[in-house]
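For reference, the structure I am asking about is given below.
One protein chain omitted, others in place.
This part shows chain A:
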């Protein structure tokens, strides 16, 4: 077993971290305070990210990406994850892997502009009445000649305001299964500006300020069958084949932020003096630091192992759920303790801790709640036993 990083991986970490610290950190406070990421800034940072080969580096070489193996990609995600979410997600975008599932024409029309930084993609699955229970979705499409007519509402759709199109999952039928009727789902590309497709501002969010969410409304919205991603009724299959590793992506970005928070906690514990000594010398503080470092390492090892297995083709759903669950919960713990070590100063926005603490909250909810992850893990344990 080799736990070390290769020379290339070390360089990927160094380059990405240098970029994040030099180019993104200086803009964090303004974005956090205004909740807004100005387009001019996006354009400027996109150019820099492209020059550094960081933009869309998750993509394969043949479409202009860096062609990274899963672990290298996740190391890059971890470093990007240190920064404000809106900044790294928008200015150093990683187009969704699901765009690779498109046919030649769809790749040209949707994937390539995302890689070139001309637009962004967004995924629309969640509905007001369908969160963890995605099959419960009400949005639907019915065929009409060579077209399909979409109706329904999606919400919590991240950065749909910037995106030039949405990949929308809707019910296109129902089948009977031993466990009762089950909806068949199809994925469609829907361009902004298509009649009957409206994007409305979403909610104000405690986490990830500047990273917007939107409500998508479809009212007799007509799209051609050429806009179907994958096959009719096979939307979940497409999602499962191409979006599996997004849990590892969430885990990695959380690890980056947890490491940043721990770094602040360590320096503060070594510098801050109370009662005549550095506060790190008090056991109450030092034991916290030890636990934070240990938990972070445990979470990181889970993610790295899952990444390694992903490339071996042996990763299980439980592996990825464990990585996501552990990393998001460890981030919450470390952010909370880092603030405790800083005392009142930890709550002030001059330090990044208060936002890391706020941002940590959504991570245990999106991309599958902690409860869903525990369900996936336990299901994999019990299924072989017939339970």
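Rule of thumb we're sticking to: contacts are C-beta pairs under 8 Å (C-beta built on N, C-alpha and C of every residue); 3 or more make two chains touch, one makes a residue touch a chain; residues count from 1.
Here is the rule we use: contacts and distances are computed from a predicted model.
Per the UniProt record, the chain missing from the shown structure is "Electron transfer flavoprotein subunit beta", taken from the list "(Fe-S)-binding protein", "Electron transfer flavoprotein subunit beta", "Aminomethyltransferase" or "Anti-sigma factor".
When the whole complex is considered, the residue among A:35, A:67, A:113 or A:244 that touches the unshown chain is A:67. The hidden chain makes contact, of the residues A:18, A:206, A:348 or A:381, with A:18. Among the residues A:8, A:201, A:219 or A:349, only A:8 touches the chain that is left out of the figure. Touching the missing chain, out of A:24, A:37 or A:54, is residue A:54. For chain A, the list of residues touching the undisplayed chain reads 7-8, 10-12, 14-16, 18-19, 51-54, 57, 61, 66-68, 76.
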